[in-house]
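Excluded from the complex is one protein chain; the other protein chains are retained at their positions.
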Amino acid sequence: MSEALVASRAPGTDTSVPGVSGARQFWRRLRAQRAALVAAGIVALLVLVALAAPLLTAIEGQDPTTYHPSLIDSARGGVPVGSLGGIGGDHWLGVEPQTGRDLFARLAYGARVSLGVALAATLVQVFIGVVVGVAAALGNRWVDQLLSRATDIIVAMPLMIMSLALLAIVPSSFPRPVLVALVIGLIAWGNIAKIVRAQTLTLKELDYVSAARLSGWGAWRIARRELLPGLAAPVITYSALLVPQNISVEAALSFLGVGVKPPTPSWGQMLTAADVWYQAAPQYLLLPAGALFVTVLALTVLGDGVRTALDPRAASRLRVGTGRRREAMADAGASAGATTADAGAGTVHASSGTVHASSGSADASTGSADASATKEAKA
Amino acid sequence: MSLVEVTDLTVGFGPLSAVDGLSFRLEKGAALGLVGESGSGKSTVASALLGLHRGTGAVVGGAVRVAGTDVQRASDDELRRLRGGKAAMVFQDPLSSLDPYYAVGDQIAEVYRVHVKASRRAARARAVEVLDRVGIPDAARRARSRPHEFSGGMRQRALIAMALACEPDLLIADEPTTALDVTVQAQILDLLHTLREETGMGLLLVTHDVGVAAGSVDEILVMRHGRAVEHGPVASVLGAPGETYTQELLGAVPRVDASRESDGGVSDEVVLEAVELRREFGHGKRQFAAVDDVSLAIHRGETLGIVGESGSGKTTLGRMLVGLLEPTTGAVRYEGRAQSGVSPSVQMVFQDPVSSLNPRRSVGESIADPLRARGERDEGRIRGRVRELLERVGLEAAHYDRYPHEFSGGQRQRVGIARALAAEPRVIVCDEPVSALDVTTQAQVVALLGDLQRELGLALVFVAHDLAVVRQVSDRVAVMRRGRIVEYGPADEVYESPQDPYTKQLLAAVPALDPEVAARRRTARRELTAA
Partner (left out) sequence: MNGFGGFVLRRAIGTVVTLFAISVIIYLVFYATPGNVAQITCGPRCSPVQVHQVAQQLHLDDPLYVRYWHFLQGIVVGQDYSTGTSVQHCSAPCLGLSYQTDQQVTQLILTKLPVSLSLVFGAMVLWLVLGVGTGVLSAWRRGRLSERMLTGITLAGVATPVFVIGLVLMIVVCGQLQLLPFPQYVDFTDDPEQWAWNLLLPWFSLALIEAAAFARLTRASMLETLAEDHIRTFRAYGVGERSIIGRHALRGAFAPVIALNANNVGSAVGGAVLTETLFGLPGIGQELVHAVNVVDLPVVVGMVLVIGFFVVLANAVADVLYAVADRRVVLV
């Protein structure tokens, strides 16, 4: 049966490597997932709100920092005046207890902070991760040892704790959102570096890279033309999972009062005092919490969709053992065996590759587990 | 009542029909070989016999009766009793066919307990018994090992032991030796032969290798595109094939006893030379030499075959010859000068048609690489040359802008050859260039290489595990084992009168197309192992 399933595809289509038609195929596969499409729509809307925050608040006629003491009932401990927490034509979503700042404006500007910090942090992580991962994979044994050790140490650092501590000692004059993005980016690049290293090692052994060497091309050109494009899929996939993760971390840090500080609004920070007011002004709790939930959920679903579109094996899990895997394993075994001239090592290498495939689904963790497996296999 | 009765079987996966109206019977104790190239539907038939398509979305039509069970109509419980109990299956890849996390003995015991009411202890004892039966030494201890602690041949033996556990009436073997070395393949086939003689079970052997079938079954059914092409006793199908396709198929199978049609174009001029090459891998205690003190000379216009089993170091040697790997000691000399690194004059054709072309670049661009790397800037001239090469290897000039996934395995191998030619080499090292291809495609690619050699005066190094293919193409042959060359000389001498015991063993293990020859070789193997 396996044979027939294989035959049903175009001869020898290696679906794990997005081909040229990769971009088009990717869109087609992404579009086929309804949940991912909805998520993409929500994300687009959020980005739009974040970008247009000044415009939207201008239409509303408010800004995120002005206090409105007149809208606060100080006799009742600072509860907003009026029903539903002060919702009305002037304040679309009401005002903040105690300060009377406009909630809609803070929420919209908060989106800027959340998305901006998360994206910036992701860029930093991806940049460092790719540079370190590629260098480790292509460098000599000592470079690899050094960088892999460094990566292990970075992975071992608890992100929240380190950023908490780091944020404590940096002078408050430093622009806070930039600082938060930098701190997250500088601490949490370990897993992406591991994934990139493992992928580069796999790609490096592929015959077409050898063929390019035989053509007479130099190392740079080979890295650029043959290796880097092969990294795009795993890097995009993993980045898509990093963004929601970074949003949560930023929100958590701000919630603890060490991330983005007032008067700059941030969703996490808005929740710091929200539990006290949940009866008098429920939207003060529900809006930022809901915004966080929807954003992280949408980004996670989109990330899943991107992965499925880039790695159809994930999508075809339910199918009973196709011969493709066996072929892939045999190939991997053959190429590993070719370099080590040790059939045993070759096969194990291949099977650890399979472990990777499964766990690439999950997150970071598994990538690292696999990287360590590959490391062992290499050693 | 026959053991297996298949009537008008059809299996479809969506719009694709894998098996299209197949009927055959297998009597008790008889052996049938299902032979076909990839895509012929032969493995699908094997799965259908056990009803493995149930619940997978495949559409199965027709009737299948195995050992008295109507596979199509049977309840899930009846089907489970059939599977493993009355008919047992042995799969191709022995490594992935066993659970890596459990001891081999426990896995066999588990299967045994599904079919036989037995205590855990009794099931374990049964597992040890069958492991011993299939020739696993020290079975009681080895039963506690996990699959990865076994060698490939041992794993396949363990799978056969699992099949034997419940004493089935029918053994279905789906490419049982494809992943194995030729000497191990011979052992496994001999084991199947002996077991069949002793237990009287029926055998359905699915294979792409006519030779494997020839020595092991009584009847052969040749399949193509899901249909039966020819069906009959081995001797008549292989001896006097009635159908054109069978004739073509048999014609394409390389023979280990037919020497190369030499055209006398070989000169004494040495183009490429390996001098005391040695290559080590690993560090410290794990260090070992993949290639150990190998010296070879390749003459202009000749083909040197390098043959060996997995782990023999033949691929490592090939990669050193082209400069992809630096030798630890020793040197590669091209036209008398020591080489370091790659050179346009020595190119390579790779084994795997999937990974040897960058899926993100058009094949034309890949072929153009050596031209561009050489400094050619004129786009028109580059395209012109690439088109020329494409046509030379039997593709179309218009294929320039196509991408690898649009081609079949054989076509990709042609692209790989064109890319090697673009560098205008004098030597091409072919690393298992046809082992991933079907026999008919194999024959075409081999013919193409021969044509190119004659036309361009190329020297070829043909690295392969298949003794027959190597014989077919080589003027001289080197036999490798554990990094060393054990025998080296003109192909006819090496094949006709081998001196080294290992070479003899290899040659005795090659499957033969003629059932009588196959029987003779089996006896020869027994003598060799006895000696």
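Letters A and B mark the chains in the order given here, with residues in each chain numbered from 1 onward.
The rule is short, and it goes like this: contacts are C-beta pairs under 8 Å (C-beta built on N, C-alpha and C of every residue); 3 or more make two chains touch, one makes a residue touch a chain.
These figures come from a predicted structure and were not determined experimentally.
> Looking at the full complex, which residue from A:126, A:251, A:281 or A:306 touches the chain that isn't shown here?
A:251
> One chain isn't shown here. Among B:22, B:52 or B:436, which residue touches it?
Of the candidates B:22, B:52 or B:436, B:52 is in touch with the missing chain.
> Among B:67, B:98, B:348 or B:449, exactly one should touch the missing chain; which is it?
Only one of B:67, B:98, B:348 or B:449 touches the chain omitted from view, namely B:98.
> Decide which residue listed in A:77, A:158 or A:218 touches the omitted chain of the complex.
A:158
> On chain B, where is the contact patch with the chain that was removed from view?
50, 52, 79-85, 88-89, 91, 93, 96-102, 110-111, 114-115, 146, 148-149, 159, 162
> On chain A, where is the contact patch with the chain that was removed from view?
For chain A, the residues touching the absent chain are 149, 152-153, 155-162, 164-169, 171, 191, 244, 248-249, 251-252, 255-258, 268, 271, 274-275, 278-279, 285, 289, 292-293, 296-297, 300-301, 304, 314, 316-322, 325-326, 344-345, 348-349, 351-352, 354-355, 357-359, 361-366, 368-369, 372-373, 376-377, 379.
Please note the rule applied: only the chains that are shown with their structure count from here on.
> Measuring centre to centre with CA averages, how many angstrom lie between chain A and chain B?
That pair's centroid distance is 43 Å.
> If you look only at chain A, which of its residues touch chain B in the complex?
1-8, 10-14, 17-22, 206-208, 210-217, 225-226, 229-230, 319-320, 325-327, 329-331, 334-335, 337-343, 347-348, 351, 379
> Can you list the residues on chain B that touch chain A in the complex?
That would be residues 11, 13-14, 16, 18-19, 38-44, 47-48, 52-53, 56, 58, 92-93, 95-96, 100, 148, 152, 179, 279, 281-282, 286, 288, 290-291, 310-311, 313, 315-316, 319, 322-324, 342, 344, 347-348, 350-362, 366, 369-370, 372-374, 403-409, 412, 416, 419-420, 423, 431, 483 of chain B.
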